[in-house]
Each structure stands twice: as structure tokens, then as C-alpha cells.
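Complex shown without one protein chain; remaining protein chains in place.
By written order: A, B and C. Residues from 1 in each chain.
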Amino acid sequence: MFQFTAGFPSSSQRRSKCACSRRVIAWRPLGQPKRATLRSGRSGVLGIHATAVVPSLPAEFASLDENSDPVEVIDAALRVFGSDCAIAFSGAEDVLLVEYASQTKRPFRVFALDTGRLHPETYRFFDRVERHYEIRIEYCFPDATEVEKLVRNKGLFSFYTDGHQECCGVRKVQPLRKQLATLRAWITGQRRDQSPGTRAAIPVAQVDPTFAGLEGDGMLVKFNPLANMSSKQVWDTIRILEVPYNELHERGYISIGCEPCTRAVLPGQHEREGRWWWEDQTKKECGLHAGNISGSGSSSKP
Amino acid sequence: MFQFTAGFPSSSQRRSKCACSRRVIAWRPLGQPKRATLRSGRSGVLGIHATAVVPSLPAEFASLDENSDPVEVIDAALRVFGSDCAIAFSGAEDVLLVEYASQTKRPFRVFALDTGRLHPETYRFFDRVERHYEIRIEYCFPDATEVEKLVRNKGLFSFYTDGHQECCGVRKVQPLRKQLATLRAWITGQRRDQSPGTRAAIPVAQVDPTFAGLEGDGMLVKFNPLANMSSKQVWDTIRILEVPYNELHERGYISIGCEPCTRAVLPGQHEREGRWWWEDQTKKECGLHAGNISGSGSSSKP
Amino acid sequence: MFQFTAGFPSSSQRRSKCACSRRVIAWRPLGQPKRATLRSGRSGVLGIHATAVVPSLPAEFASLDENSDPVEVIDAALRVFGSDCAIAFSGAEDVLLVEYASQTKRPFRVFALDTGRLHPETYRFFDRVERHYEIRIEYCFPDATEVEKLVRNKGLFSFYTDGHQECCGVRKVQPLRKQLATLRAWITGQRRDQSPGTRAAIPVAQVDPTFAGLEGDGMLVKFNPLANMSSKQVWDTIRILEVPYNELHERGYISIGCEPCTRAVLPGQHEREGRWWWEDQTKKECGLHAGNISGSGSSSKP
Partner (left out) sequence: MFQFTAGFPSSSQRRSKCACSRRVIAWRPLGQPKRATLRSGRSGVLGIHATAVVPSLPAEFASLDENSDPVEVIDAALRVFGSDCAIAFSGAEDVLLVEYASQTKRPFRVFALDTGRLHPETYRFFDRVERHYEIRIEYCFPDATEVEKLVRNKGLFSFYTDGHQECCGVRKVQPLRKQLATLRAWITGQRRDQSPGTRAAIPVAQVDPTFAGLEGDGMLVKFNPLANMSSKQVWDTIRILEVPYNELHERGYISIGCEPCTRAVLPGQHEREGRWWWEDQTKKECGLHAGNISGSGSSSKP
């Protein structure tokens, strides 16, 4: 079991990917120098963890649970990880994460995966969010060679026949992986009520089951501050706080991803039916949160 | 209290509007001649009802309650009233009434209020319903003189400043009243979960609290077979039975009325917020179901 | 040949429809009393016209020709006919008529045929025009009985199979006839370049070949001030003068009529291909300007 300790790895250790460094406790509080000396106690810590199998959350977040207020979760994340933490903003109702982050009065980072196939409305929404919160979003763009290889061979809509995983892999997962490799923690808008099957047990804070961060495998913390909010609660909040929202939400869209893989839903229809609707309902993760699908977590690793 | 009896009023009696005729029991079973002789027992009946104040449902419908299946309700309505009964179809999810009526295998009538301001999509949907169920919808159109008087004086959007009642009065209520005056019963798609305040206590069958039918005041029966279905149940049914639906429902619209007075709602927003959104939430009836609003029933009578 | 004279028929004569009154010269200048005495010279006038077969324009408009400026034409019309003249506004680029009328600084009337099937955008545009020019548009609405008879028998889209004439007859021609029967002149936005075949020889001013006005057959004057402007000239003017326009024009629509009978055209496609596209290109008049179709003028008369 991993725990937060007083000892810190050196910067080079944190970035190295040797098995050793992955076991070093990396949860460095904000305000402390990055290159903190790591003197005593380290071997002891290592000793404690030598037999560790399942990584666990740093102790600082042990108190976060399903009753935690989202602002409290985000505040804790930003307090501990600072600029090594960023919000993953999809351009949908997870804009509430940005709103809550702004309420903490702490500086915060936001990134977004621009797959090259988003709705024009989503690009405009990103722009509105940037202006409203006076932030710059760190857009992550897919690799030209990878995209060209896919679309020159299979066309622009291969996902309808081959499934969305290949395209998501190129346009979302790889850019996300690249971005997460620069972070120690990220904050997502996942909620338990979003997905039939795949998101029913999302914790408010977890060690990322899929991706490695700056510190290597098993060291990236993933916060899901909205995990226990219902869609209705999120939307009531957006309306009450007059948070800007994607105009697609005025046209029947609930969950919003890439344009060809998103559609409006009918009244009463589950939002997830608006995503990859030609595929099995219980496997609707694009790889970003692949760990939610039992047994699939490792498959999307390199 | 009104009850069904073996005696029938003459046709002329049924159409007269004297207080007397209103106390005659008019629930004539289908298949019996309209001009049934009314011989014995009538005065006795009148005697019974001499002190009646609140009209009540014919006994045949006494067994209908919140547990009644919608098809059962419609079947009873059609069995008793036949072609003196018609479905009021708004062009929204109350298409389920048409589906259920078709399941009874009985002939049935459908009318719709074409206000002259419906969405193009709604007109197309009416057409689709006509073809799908092989029916003709009886469209009711507003009076030219009345419409011209309103719009030449106040323009085409007076409802935004003066409230929707005046326009609804001309375009919906008067044509409805004219149509209902030819009927002994009508079937609506009202549901308890539709309206915050106004529709919370809708019964499955009732004496229409607002409109007179062919038989005069207090003699028109109003069936609300969907009263106890939730929006979600209605929509699950529409999808499972592959009932045709208004394409506006694919663009965020739930409740659908006239184009300028209807809008899509946001995820999680109550459907009634998509209607007359510039007005007080608890008074959103257009006059068709004015009786739902406490104390307003009489105001929309002539 | 009809000519303007100093003698005026009495009001009752003007409104009577006897053959006699139709030969009385009715072009009464504005500012003169309506009930002008008609003393001498009348029989002489009648004598002159006793053998007239083809009605002709009053002399005051003799100088109007294809070189006349549209504002000049409208000014002449308003000067002579005043409130017995009105602009027929379709909700399309003939808004330029309203602009030009406003430039005359004379009071002017505008009417519009609200068929009950216009685009929502067109209703909004009417409203915008009312506000922009501070006028009230006289909307003409079709007769409920006629509309119901058509749509209850044939559905809402009979024009796609039976041709548009029947529906136009009910929703446009009859309301127009009713409106024109109160006028001595009307002003339309017809242009020569609009229609392949039917509008190639439209004069700037003419005796209406189809409709009767207040004075009876052959006495209604029809002005077409834009007859000799090209579509490009009209649109350049609209843009330069910043005249409000129907937002449908931003979505590929050129000619705009009823919603189900109008569509956007492709680049370079003739505007008339956006109307009644399922019908023969050379017969695209809705009855309003039926006189344009050779030999059809009389057929649309009562």
C-alpha cells in the first residue's frame, strides 16, 4: 500500500520510469520545493511498500468520500498538486469542474482533447469558457502521422464499422496519455449515473487504474469530484449559478463527445445512448476511463 | 349525482342547453339508436338528481382509476361513446393515445388544433401519423376574423407581452370548444407529472370541468388515459413500440405547442419550462385544460 | 380606354358591382373628398368608354415605364390612391417595397397573407419589419371552414400530389381577393427576372388582369415597382441600405412562400426552383399573379 510520506524523490527520480521510482511516494504538497531532499526514511518507506500490489491513494485524500463536496475535492487536489494537476474538460456539463475550481480561488489548469472532429459548437464553447473564467485551455491535438495513417486507410468514419476504439485511440487516448505524462493528478467529470454498467462505482478520488503520470505507473491520482452528483443536480447547479454551457445542450444533447459519435437523445433516454449508439451499451468508454470497464484497464496501456 | 339510466333524451333534448337537459342522463351506449325513445322512468331520474350540484362520471367508468391500463381506458371510452368521442392530439408524445386507440381495434377519431403557428415539423408529424395509422385527423382551424382582429391590432407576438391567454383563446380554445360541442367525450394526453402545480391531480376519467359537449354543460366526459404514466414511461413505450414521434423530440423538445411558445429544454429541466417560459410556472395552461387551475375553470367559459 | 376624369362616382356607385359602375372612372386623387359630387360630364365620359373592351391605366400613370424609379412609382401610387392602396408584402426581398414606401414620407399600408403555413422565420421577420418601420401589417388569414374542408379531406400536404393550386386557392387567393376588394390599387414585388416564363413581361403599372378591387372588375390598379430590377440589384440595395431581411435568406432561400412549398436553392440555381419544385417550371404562380400565365388570368376569377 502506498502512503504519503515526508520523504520526496528527486526530480530526476520522479521522472524516471524505473520500477524503483514508481514505489517512491510522490505526493508532494504544494509550496514545498520540487527538489526536496530525500534523506532519511526512504528505505523504510520502500520497505513498507516492498510487497505492495495495489496502489492506494495518498493519505491526504483518505477523508474524501461520496459525501465530499465537489469544491472540497477540487480544493484538496489543487492544494496538494498545484500545477501538477489539471482538469480534463470535455466541453460538456463537466464545465462545472471549471466553475468549482474557480470557486477555490486557487490557480488551476484545464486541458481539453481537441480530436479534430469536435462540434463547431464545442469549439465555440471552449472559447466562451476561456473568456468567462479568464483562463487558457491547454488543447491536446492528435499526431498527424497517426491520424493520416488511420483515415487514409480506412476513411473518416471507420468507427461505424470497426468500432470506436481505434479512432479514440489515435485522437483521444494518445494525446491524453501524453498530457497525463506531465501531471501527477487530474480531475475528471465522471459521474456514477452516467453510464449503464461502466461508471457505477466511480470513487471521488482514486489512483488512476489506466494511465501513468509524471511519476510513473500507479502514481497518477484521478479525482472525480462529480462522481456522486446526478445529472439533474449538475444541471440545476449550472442553471442556478449561470455557468456557461455548450449550446448543443439546448438541442437535445446531453453527453457530448466527437461530432460523428454523438447525437441528441429523446426525452427520457439515457444520455449514454447518445454516444456510440451502434455499439454495445455496456462498453461505452473511449479509453480515457477504460479502467472503469472491468478487465479492460490494462489493455489500453502501451 | 348523475348516473347512467336506461332512458335517453331525444336528440333535440341532448342539444338544447336548458338546465333541464343537463340533468338528463345522456350516456348512451354505442350501438343503440341515437333517437332512442325516452318513455318511462325519466321523471324518476330527474327526481333523483334534482338536488345534484356536481356532475359526476357515468357509472360505467366508475371502475377506472389510477391503476387502469391506458388501453383499457380508451377501450371503455370508445365502447361507450364511439364516434361521439375523439382523441385530442397535440402532435407531441400524446401520439401514444393514437397507438393505444389502434390497439383497441375499434374505430376511433382524432382531432388536432392547427393554430396556424405550429412547427413545420409538427405538420409533417401529423401527416406521418395519418399514414402510419391510416387515419384522417380532423384539423380545427381558428376563425379568420378573430385571428385578424388580434394580429392586426397587436402583431404576431403579443403573447410575449400580454400573456398567452388571449392568443390561445383565439387559436386554441375557441376551435376546441367548437369541436367539443360535437362530442360527448374526448381523450387527452394530460399527465400528472407534466405540470408543476396545474396537473398534479388529474383523474383518468372526469366530467370536463371547463367545456360543454354535445349534451351541454357538465355532460362532456374527459378521459386522461396517460394521467398516471411518467414521461419516462411514455417515452420508453414509444421507443419500444416504435411509435412515430415528432422529430422535434430529437432536438431537445419535450412538451410541444405552438412554435413561438415552445422551446427545447436543457438536460434535467422540467418539460413545462419549455412552454410560455416568460410566464409564471404555476399557470401554464392554455385554456384547453383550464379546469386544472384552481378557480380558473369558469373564466375560460364563454 | 379608361381615363381619369374630373367626375367621380358616388361612394355607393363605387362600391356597387353593376356593369355600369365599372365604367365610371374611379381614379380619385388623394386629398379630394371621397363623396365628391358627380355632376356634369359624366355621361360624356361614359360615352367615350362605351365601347371600351380592354381596361387601361389611368392617365396619371401613363408616364410610368421601365425606366421609372421604384420610389417614383410608389410615390405616384400613394399620391393618387392613398389609403385605398396597399403594399402586398410576402415576407421575402419585397421588403424593399416597404423601404421605398417609407422613403416617400407618405403614409402607406402593408398587408400580408398569413396562410397558416409560413416559416417561423417569416413570422419573426414580419414582426421585425413592423418594429423597424413602425407600421402595423394587415394580416389576412384564410377561412377556417375552407381550410378545414381541404385538410380534413386531403391532409396537410395534398399539394405534393394534387398540385399547389387548390391549397393556394384557399390559403392565399381567397384572402387576397377579400383584401383587394377593399382597395383600388395594390403594390407588389414582382420582377421580370423572377420566373422563367411567367413573369417576363411584367409592367411597372397595370390594370390588374385577375382581381377586382373596390371599384369592381377592371378597375384595380396593380403596381410592380421592382419589375425591372434584377435580383442582384434588389439584394445590393437591401445590403447597402441595411434593410431588414428574412433570416431564411442567410440559409440559401431566395424566393420565399409557404414553408412546405419553399426550399433553398443551390448556388447558381434559379430562385423559382425553390418553389413548387415538383411541378412544371413554367406554371409557377400561386394565383396571386395568375394573370401572368397566358390564358390563365380568367380561370382564377370567381
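Here is the rule we go by: contacts are C-beta pairs under 8 Å (C-beta built on N, C-alpha and C of every residue); 3 or more make two chains touch, one makes a residue touch a chain.
In this text the structure is predicted, and so the values were computed from the model without any measurement.
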{"item": "Interface partners of the hidden chain - shown chains only, full complex considered", "value": "A, C"}
{"item": "Among A:Gly82, A:Pro142, A:Gly257 or A:Gly274, the residue in touch with the chain that has been omitted", "value": "A:Pro142"}
{"item": "In subunit C, positions touching the absent partner", "value": "93, 231-232, 234-236, 238-239, 245, 249-254, 264, 266-269, 271"}
{"item": "Hidden partner chain, residues of subunit A it touches", "value": "114, 116-117, 119-120, 123-124, 126-127, 130, 136-144, 147-148, 151-153, 155-157, 175, 259-260"}
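By our rule, only the chains that are shown with their structure count from here on.
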{"item": "Angle of the C-alpha superposing rotation, subunit A to subunit C, to the nearest 5 degrees", "value": "180"}
{"item": "Same-site or different-site touching of subunit A by its copy subunit B, using the half cut", "value": "same"}
{"item": "Between subunit C and subunit B, distance of the C-alpha-averaged centres to the nearest whole Å", "value": "41"}
{"item": "Separation of mean Cα positions, subunit C and subunit A [Å, integer]", "value": "64"}
{"item": "Where subunit A and subunit B are represented by their mean Cα positions, the distance between them in whole Å", "value": "50"}
{"item": "Residues of subunit B whose C-beta touches two or more other chains", "value": "none"}
